[in-house]
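Every protein chain but one is kept in place in this view of the complex.
Naming follows writing order (A and B), and every chain is counted from residue 1.
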Amino acid sequence: MFRNSYDNDSVTYSPTGRLFQVEYALEAIKQGSAVVGLVSKTHAVVVALKRNAEELGSYQKKIIKVDNHLGVALAGLAPDARVLSNFLRQQAMSSQMVYKRPLAVSRAVYAIADKAQGNTQQYGRRPYGVGLLIIGHDEAGPHLYEFLPSGSALEYRGAAIGARSQAARTYLEKKFDTFPDLSLEELIVEGLNALRDTLAQDKELTLKNTSIAYVGKDTPFTLLDDDKVVDWLAKLDGVSRKSNPRPTGGEEAAEGTTTEGEPAAAGTTAAATDAPADAAPDADTMDTTE
Amino acid sequence: MEQSPINWGRPRDDIYGHYSDAISQAPNTHSLPKKHTQQPTVTGSSVIGIKFDKGVIVAADTLASYGSLARFDNMDRLTQVGDSTIVGIGGDVSDMQYVQRLLEELEIEENYDNSGDQSLHSENIFNYLSKVYYNRRSKMDPLWNAVLVGGVDSKDEPFLSHVDLLGVTFSSPALATGFGAYLALPLLRQLVPYPDSYKNVTEADARAMVEKCMKVLFYRDARSIDKYDVATITKGNVKIEKDIKCKDQNWRFAEDIRGYGRTTS
Partner (left out) sequence: MSSIGTGYDLSNSVFSPDGRNFQVEYASKAVENGSTSIAIKCKDGVVFALEKIVTSKLLVPGANQRIQTVDKHIGVVYSGLVPDGRHMVSRGRSEAYNWRSTYKQAIPVDSFADRLGSYTQAYTLYNSVRPFGIATILGGVDEDGPHLFMIEPSGSFWGYHGAAAGKGRQTAKNELEKLDLPNISARDAVNEAARIIYLAHEDTKDKEFELEISWVSASETGGKHQHISAEHLAEAKKFAEQATSDEDDMEE
């Protein structure tokens, strides 16, 4: 009866000023498989882990090209991502049609962020149930943005969303200082390293479950799947998750209460960069189901 | 005679009976049909432009005519948009002012949240304008102008293009609208006969030719005035000089031509 009654729609604030429906939508992202994004001075890269619902089914696409200089990777409800990326394609076409120039990445991101905000303030709508990592290249260089159903859009040097993505973030936080000067090839490998950290103990990156996309100056948005990722997977070092070993057995650790944007080391630069390799297990607190 | 233009061209009532509006589902025929602009009212004359090795010069006089009346002699017809483009507009002045407001709004919006990931180059402004003009002509309600867009494009190359009330676009190292197309263009083309010729033209040469053209236009275009603005756009720099007078005028030739000056047969 007195269950939380402030969480039935997105037009009701809780007494503390929270919007539970929006917060729940953010949880939907964590139901999706992980995607990782990162940028150097010249390129932006996303890598994604694909899932198939059943053995005979195909793998769900995780990366969608929007324009020659722009694409998105999704975690959460794929149909919502299709709606958003179709909208982005229209925006990109319109920019090309009216102004004869590619849509700036920030404009693209804020266009969907503002759209998403509308769904959190109007009755009879639901927030989008998907998070996106958007990569693109414009006059200012390569960009990586994170889009959230709350209508938030932030630019990152490296980001990861989706199931068990905290492990990837931990990896990125450890290594992001080196990203600006990496070559495209090294950047992709770092992305795959981070993505691999999100895998459950018995899983590996394979040509079937891995997607890679990149974009840069004079490098149009390129999406690699299946056979085309084989060579990239070969570049990973042989030892699985070397950078982030897990304690065996402790796999089903207590469900974490940590939420997005609250890395343990926020604020203390030294603590995170110098963290010992085994400092990551508390990252592994998320749902392990596929 | 039938005096009301509304009824011109219609079947005669005394022969065919009164026309029933219902037949054609037309709105009642006794009101004037909706009319769009069919001629300009207050007009500006020529705009001329020429590329040189490092940029573009655009010029236009400051006269706004009402028919053959020289109505306003201080009309600015060159507008700066962004930091590397000049838009010069001829034709209907109220339509020009409308377009100038569109361009101001374009610039305002461009500056929102601008963190250097996008800038408004000449070709972007030109493309936008060409869509505006083509859209309006497709609604059969044209903006009655001829426009030159001059500046520096995203590759830092000189840019010069033309769009008019029909949405027709054209590009060349020398362009002129209105009477300028007949009187100034041949002179400008002496400097830039081929698409790449402008690479060998200095700013001083281009400038001298523009001044010559403006003088010729004043001699022979009755809707012109001997006061004009000149904009010079080079990479990272837009210079607008206002109210330049045509120099060294010599009307000696007029004496030998019928219609000018002295009334002799």
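Some observations on this one:
To be clear about the criterion, a contact is a pair of C-beta atoms (placed from the backbone, for glycine too) under 8 Å apart; a residue touches a chain by one contact, two chains touch by 3 or more.
Small disclaimer: the values here were computed from a predicted structure and weren't measured.
When the whole complex is considered, the residue among A:N68, A:Q96 or A:S152 that touches the unshown chain is A:S152.
From the options A:N52, A:Q121, A:S183 or A:T206, the residue with contact to the unseen chain in the full assembly is A:Q121. For subunit A, the residues touching the absent chain in the complete assembly are 2, 5-6, 10-19, 110, 113-114, 116-118, 120-124, 150-152, 154-159, 169, 172-173, 176, 261-263, 265-267, 269, 272. Residues 101, 105, 108-109, 111-113, 115 are the ones on subunit B that touch the missing chain.
Just so we're on the same page, only the chains that are shown with their structure count from here on.
The mean-CA centres of subunit A and subunit B are about 51 angstrom from one another, to the nearest whole unit.
Against subunit B, the residues of subunit A that register as touching in their complex are 97-101, 104-107, 110, 138-140, 143. Across the complex, subunit B meets subunit A through its residues 113, 115-119, 121, 123-124, 127-128, 131, 154.
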